[in-house]
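Of the protein chains in this complex, all but one are displayed in their positions.
Now for subunit A:
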Amino acid sequence: MSETQAHEGVGARLPRQEGVGARLPRKEDDRLMRGRGQFIADIRMTGMQDVAFVRSPLAHARIRGIHVPDDLKDRVFTAADLDGVKPIRAVSGLPGFKVSEQPVLATGKVRQVGELIAMCVADTRAEAEDMAARVELDLEELPALHDMLEARKPGAPLVHEHWGDNVFLESLVNINIEAAFDAPVKVSRTISTARQCMAPIEGRGAVIHFDHRCDQLVVHTASQMPHIVRSGLSECLQMEEGQIRIISPDVGGGFGYKAILLAEEVCLGWLAQKLRRPVRWLEDRREHLTANANCREHHYEITLYAERDGTLRGIDCEASVDSGAYSAYPFSACLEAAQVASILPGPYDFPAYRCRTWSVATNKCPILPYRGVARTGVCFALEVALDALAAELGLPPEVVRLKNLVRPEQMPFDNITNKHFDSGDYPQALHRALDAIKADTVRARQTAGERDGRRIGLGLSIYCEQAAHGTSVYSGWGIPMVPGHEQAGARLTPDGGLELRIGAHSHGQGLETTLAQVACEILGIPVARTRLVHGDTAMTPYSTGSWGSRVMVMAGGAVATACTELAERVRRIGAHMLQARLDEVRLENGRVVGPAGDVTISQVAHTWYRRPQDLPADVDPHGLEVTAGYKPQRDSGTFSYAAHAVVVAVDPELGEVEILDYVIVEDGGTLVNPMVVDGQILGGLAQGIGTALYEEMPFDTSGQPLASTLADYLLPGAPEVPLPFIDHMATPSPYTAFGVKGIGEGGAIAPPAAIANAINDALRPVGAEMLRAPVTPRRIVESVLKARANRRSAA
């Protein structure tokens, strides 16, 4: 019997009000919405010291000297003081990968603005900043690389001299591209996405002290992956893993930024031992924007080959990713570009493909994986190019997509890059989106024109999200972290409550509720009586953590497996208590039911823990605590997907864009809690709108980041984010417990493409085409004016 069937078999007999599929309000919101969460900045410790860093003001410079005033010598530390601390190394096993070592405090050179040079310790952050202001740097400025395309050119200045060039990794996939060259239609575009910042409400931060009783460095840090941070810290600090305990309390949004080992954490780990006092660093928004949380910057030269009816003959692409100065731990500097090559084909079936990628080193912050990782850029490039193809062919954009989307009868489907699509009906998602947005009505309105001079546009995009991909996928990339089996612990308390333990972390996903729902589905224990223990390496099983939309599939599967085993043990004790044979009793609604009566799980737990004298001598000794491991039947990932459709009104004179309607038809397989899924989609949509229209970290030619506050780095606010219509399809994954699929990132993947396509649809009669995200008012006006000038000179 497959695991899926096993879980469904148990679940089918249980009430569903709180189990899998219930729209349950999130338990954690009670504390979070009342301001009673416990975040890093809420932690107070006796004698705690605050840290401020001296950061590089230049993007690229040789360090000639660091002058610390004499009166600060015992409170300011530089690389020379950090005995026994190793640089951060995040190496990829992909052939040809060039290794960067990131010193936790700069040595020799600085390679990005904001790079750490010295740390200053004081009673308060303000005093530490006063000290930092007094440290004088003697820097010899070097030519800086602010543009990845320039950095790729021969003769460019070098970020890491010994490499000889500025390319972390170059890759090439070629699947018979030559066969496409005789296609009757060829459309090429240059498409790019800006460098962004992730901007969770809570920045990074750490409070670290040494606990002599436990002989452990206790690291409170806002992290999505406590166990991985422990491995990284142990490597850099050269301590045994057992000597380090990571505690990640409430985390105010992660999005990938908190899945990275920061140099700041390593520095504080050393400092806490040096000073023998608790030390704290709280990232401020300027550090966040200018020195740390960068992501997304992609550049594509993409060519589509097609038949006149829209059938794709091949896709040829050159993609560059601005990886920044260093390889970030654990995902490395080439995760994005390596993903680009393998996921660019999206949900389309076509015969020829070539993709060359470059992970380029520049004098900017390391690029970090942000919700959707490479998918947002890939979806933007391919879906925007597909609309250009449709326009070239004179076909509606949906026609070109429907010609090429993988069809339900092909499932499971291995695509051109060997991605294994587990299930789904992509054409149906697109049809439902077109119906829901009332495409015909919108197009009629578009033809009629607007009285206020604005132009209406309809945009579509569709993507697939490979989630919870495991060993077989990550071992190929050879990065410091490869996920294997996921473990979960389940323990009944003596009064019949349930404790679940997982090594991944919840930072907005609602796991305290949804994993309790999974347990309830199997054990019938109310969600209110189930507690999730997580975010602490001392109390949880090992896990690579929360990333890649993996937790509901992996930890959910592990919880289900542990609870199924626990259910069996409960049944055995229950059978003793009912004096029935094991095959005569079943677990139902939190009770063990036999032929002549029943006992509750609470009574079973009470008996096991408090009245063992009532149990026979040959009772199963394993008790009511289980740790179980889980992997889906295939670990190549679940494939959730969605079709987005959006209507915009574009003001061609001022470039203002208003979103009039937004529809999302998504298929996340079996939804454990549809309300939580909706929440994930809404948050992702807000971020996708940011990518599409607002968010950009500009740099000047000397590599200076130009947005150091949220007045310059624009995030969409509530008025800029419409409430979308969300329609769920639910094609279960054949490989996972309950048929769930990972859905955490999808909301942020499709909006930039859909919105840009809508804007382009609106502006097509004007002759303007927007190929660069974010599509800002200025870029729109610029393109419109250029198109007008071209038409004038052509006339």
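What we mean here is this: a residue touches a chain if its C-beta (ideal position, glycine included) is under 8 Å from a C-beta of that chain, and two chains touch if they have at least 3 such contacts; residues count from 1.
As a working rule, contacts and distances are computed from a predicted model.
K.L.:
According to its UniProt record, what is the protein name of the omitted chain, chosen from "sulfate adenylyltransferase", "ABC transporter ATP-binding protein", "Glycolate oxidase" or "Carbon monoxide dehydrogenase"?
P.N.:
Options "sulfate adenylyltransferase", "ABC transporter ATP-binding protein", "Glycolate oxidase" or "Carbon monoxide dehydrogenase" narrow down to "Carbon monoxide dehydrogenase" for the missing chain.
K.L.:
For the chain not shown, which residue from A:323, A:636, A:760 or A:776 touches it across the whole complex?
P.N.:
If we include the chain that is not displayed, A:776 is the one touching it.
K.L.:
From the listed residues A:86, A:286, A:356 or A:586, report the one that touches the chain absent from this view.
P.N.:
Residue touching the absent chain, from the options given: A:286.
K.L.:
Could you tell which one of A:29, A:241, A:392 or A:656 touches the chain left off the display?
P.N.:
Of the listed residues, the one touching the omitted chain is A:656.
K.L.:
Looking at A:101, A:130, A:241 or A:727, which residue reaches the missing chain?
P.N.:
Of all options in A:101, A:130, A:241 or A:727, contact with the hidden chain holds for A:130.
K.L.:
To test your reading of the contact rule: which positions on subunit A touch the chain that is missing from view?
P.N.:
The missing chain touches subunit A at positions 124-126, 129-130, 133, 284-286, 653-656, 693-694, 708-709, 711, 714, 716-717, 719-720, 776-778, 781-782, 785.
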